[in-house]
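Here the complex is missing one protein chain, while the rest keep their positions.
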Amino acid sequence: MSNSTLAAHTATFDTGSAASLPSGKAGVWWFLASEIMVFGGLIGTYILFRVAHGGWAEQASHVSWRLGATNTLVLVTSSLTMILALNASRTGRHQRAAHFLLLTVLLGLTFLGIKSIEYTREIREGFVPSSGMFWSFYYIMTGLHGLHITGGIIFNAILYFGATRGTLWSGGHGNRIEFAGLYWHFVDVVWIFLFPLLYLS
Amino acid sequence: MDTAIAHAHQPPASFLRRYVFSIDHKVIAKQYLTLSLAMALIGGFTAYLIRWQLAWPETDIPGWGPIGPDNYDALITMHGTVMIFFVAMPFLLGGFGNFLIPLMIGADDMAFPRLNMTSFWMLFTASSLIVASMFVPGGPAAAGWTSYAPLSDNPIYTGVTWGQNLWILAVALEFASFLMGGINFLVTALNLRAPGMTLWRMPLMVWMELTAAVVFLLSVGPLVAGALMLLMDRTLGTGFFRPDRGGDPLLWEHLFWFFGHPEVYVVALPGFGIMLEVLPVFSRKPVFGYRMMVWSTLAAGLLSFLVWAHHMFVSGMDPRLATPFSVTTILISVPFAVLVFAMIATVWGGSIQFTSAMWFALGGLATFMIGGVTGIFLGSATTDIFLHGTYFVVAHFHYTLFPVTFFGGFAGVYYWYPKMFGRMMNEVLGKIHFLFTFIFFNAIFIPLFITGLRGNPRRLYEMSNYDFLKPMQSLHVIATIATIGLLLGQLPFVANFVLSMFFGKKAQDNPWHANTLEWATSSPPPFGNFAEPPTVYRDPYEYSVPGASQDWIAQTAPEPFITTVAAD
Partner (left out) sequence: MSSTTEHSDFDYVLIWVWLVALLGAGTLAFLLPIGKGAALAVIFGIAMVKASLVVRDYMHLKSERLLIYVIAALPLILALGLALVLIPDIVYHR
């Protein structure tokens, strides 16, 4: 069953109540709700542990705030390119949408690249997950976040190829950019909190 | 718009696409059902081993061999893990939820059919992982289904290495599977209801499944975080839960039970949902207090997030948490009491038809009540101090989980088997099955209430180290004999299930004369569920309406009511 059939189906089976939420969007928001619980649990635990164990200032001093800030800039910009891709697709500018999707993918890869540089340097200096509680939390939070970034990059790349080949538009799947965007912005918001928590505290 | 639907309604041609990698919710539901029943064999077999060991500790277990302290804990871990995550959830949510939600709301499938298929195969993979974990060096996880740290965290305590890691992966994958499934349920019910199917006309089963989906979705996150932490502790040398590395074992307990408690309601609510569908139909009466039951269900779902530390009263957590959590736990008994009383009121004064499904629904209601009231003693911190970690707890949770999963689940099978498979099950075998199940279930766990009250601790591979337990050994023997009886008593069900598939009487559309939408189509439903999209005109429980010419009125019967001739 293709999405377009389902879209037609939804329109047919309208319950007569106020304009309902398109299924894809509702699904993504429910998914994000569960993700908030995952990251919320991690972040909450981290904050409490850090307060309880004296602040970990020494351990935390070894992360590079410069690289962290740069990565924040990269991710925030990728959110811009993502929303511009969505806006372009909504106004029928398909080429432009594809370009912005590509930019988002590239910025995401840049983020991962900078993260890898950080990890490499930190591991070389002997800071591994078992080096202390701060490092355990640092690696689990940035690691899980990085996995989410990777997933988002893959999905955005798939959309990009669909956009350039035209299958994204002809199959009526343009609204997938919105769903991918919601996910991508969420991952950005998580980083907006991880950055000060890990780098500026 | 008709062409859109007609176009979508060609069943796939190849065997693989039709029965293996199907996106049809009815096929997927049956896959979940089959998987859960297969895993129940493992769950039941572990129960047999555990109980034999407890009754006759010095003997080798027939069909297995000796059990000692080194593998007893692995057995109870596998029993709990398999039964909750790989039997109860697939059975009640994956099986019945998937089959019924689209049908009951008048949709032709779930909102995300391919995601639905993916969810099943994720669970299949998870089940394979948990089975595989039983064969790796070091054996399967042995830290209990609750996997407390540092027992689960530091391999020196159990000697288990790969088994515990696979346990973590299997459970995490199971979580992901039901997360996807839950999202599917919620969006489907939100968006794909047939014209006239308002939220307040949905059958209670749907409300239960939806509440379970939301509760699961919102509770599982912190444990996913915790599971990742545990995996890192075990593989990367971190110390989130290890005091010797600066961590806190209590953190694991909080993260686990924050999910673990809502989880038991995720299992219980759909079980109630099944009972709430069966009871009115075989009483020929509407449910008592439909709206009140919906509000109670939602209240129970909300409260379920506020009670978790009642599992931790004696864990060494801050004692100031004991009172608030006792209060919330006693509070949560209120909505469940409402549901139970409403169920009784539903049946009261009805024209009861004692079908197998009805027996199981009634039996489930009765046994659940025992589980519910014994929970009150455990929910209050003062009494829990004495009862925690004893067989009283074991009996309590079996008197809640077993009724909803098995009495409820079997009621569902006997009730919806005709719809699923187009055949009627044998009622005589069904009643024999009920008799054995009911008698032996009670015979197992009432003795365990007694030993628990007398202080019998849990998770002991045998009782000989404690003099005060020796006089109670006969109770354990009774429980074990009853366990064997219970397991053998499932044979009529297995025979019935299989034989009816081929030799059962062909089922009509609506053999039980029920109102809900799944009965307004053929048995089994066609690809696409309904030949014409149904329109809903009335509530789901209009039975024995005064002045009507028959004692049931389908939800699709238009106003004013004109009797639709029931051919049978």
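Letters A and B mark the chains in the order given here, with residues in each chain numbered from 1 onward.
By definition in this document, contacts are C-beta pairs under 8 Å (C-beta built on N, C-alpha and C of every residue); 3 or more make two chains touch, one makes a residue touch a chain.
No experiment lies behind these values; they were computed from the predicted model shown.
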| item | value |
| --- | --- |
| Which displayed chains the unshown chain touches | A, B |
| Selected residue (touches chain absent from view) among B:G80, B:G97, B:P203 or B:G221 | B:G221 |
| Where the unshown chain meets chain A, residue by residue | 18, 21-22, 25-26, 29-30, 32-34, 36-37, 40-41, 44-45, 47-49, 51-53, 65, 69, 72-73, 76-77, 79-80, 82-84, 86-87, 90-91, 175, 178, 181-182, 185-186, 188-189, 192-193, 195-196, 199-201 |
| Residues from chain B at the interface with the omitted partner, ascending | 218, 221-222, 248, 250-251, 254, 258, 305-306, 309, 317-318, 320-321 |
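As a working rule, only the chains that are shown with their structure count from here on.
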| item | value |
| --- | --- |
| Chain A-chain B separation of Cα centroids, rounded to whole Å | 34 |
| Residues of chain A defined as touching chain B within the complex | 1, 5-6, 8-17, 20-23, 26-27, 30-31, 33-42, 45, 53, 128-130, 132-133, 136, 139-140, 144 |
| Residues of chain B that touch chain A when the two form their complex | 1, 4-5, 7-8, 23, 106-109, 111-114, 179, 182-184, 186-187, 190-195, 197-198, 217-226, 228-229, 232, 236-240, 245-247, 251, 255, 258, 533 |
